[in-house]
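A single structure is presented below for examination.
With one protein chain removed, the remaining protein chains of the complex are shown where they sit.
This part shows chain A:
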């Protein structure tokens, strides 16, 4: 396990260099002049030129890349062009907010999706399975901003149970904070449940029909005992990779939900900095998200190894 972790951790810097090159190249390709964008259409050509020199944009791309990467690695992330605050404060603040929302959604998602998947798998091809599978597919195919709008209209506008904005007031109690986050989190759970439940269902069917489940039943165990002792673990292990994919999505791809619920997350920051050509913010945000992705993938693999002795101990160890 330690060797595995070391090997995987060692691979992260290499991947990051590749990611940084892609991120940098992509930001270079954004059309339009950065200095012009900052100063506005009315600014004089000489002022724009001066700003470009000041920002170092007149230097060759390779130099700027090396400078930027060096700065990123050593923690000098610079200031935002448009907001004039340190990028680090901005990104970490938004990242914290996004993590909070993503983790809440994830914590709600796991039990719901795994339970539904198990129920569907154990009753496969029966009505319960059909209902769960079709519902999951339907919700999965509905964009999160559509379900989000419906949730908003019902729970916030009509019933007035929950606030419409996800922005948490600074002096909010934990319960209030939860109230603010519940609607966006729910719209994400509704979106992701079908996908995870399908994975769990498939591995549950395999486990239920396996020879070891059959053997246990022949030994006189009840169906419930067989499910609890043999099906549960074998069915959920393969689902960890599906959950990892969902967590990645929740951490980075929430632009629509953040905008809809007016939530200050990192997705909205990424979008805004791209529109504003705020290069330091854009590049740093992209890199931080990249690191987060890799850690989530690694985390999912580690969980898989912990849960599955065949992977943990190696098949070759006979």
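What we mean here is this: a contact is a pair of C-beta atoms (placed from the backbone, for glycine too) under 8 Å apart; a residue touches a chain by one contact, two chains touch by 3 or more; residues count from 1.
One rule holds in what follows: contacts and distances are computed from a predicted model.
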| item | value |
| --- | --- |
| Among "Copper chaperone PCu(A)C", "Lipoprotein", "Formate hydrogenlyase subunit 4" or "ABC transporter ATP-binding protein", UniProt-listed name of the chain not shown | "ABC transporter ATP-binding protein" |
| Candidates A:13, A:60, A:127 or A:220 - the one touching the absent chain | A:220 |
| Options A:210, A:241 or A:272, residue touching the unrepresented chain | A:210 |
| Positions on chain A where the hidden chain makes contact | 210-212, 214-222, 229-230, 233-234, 237, 307-310, 313, 315-318 |
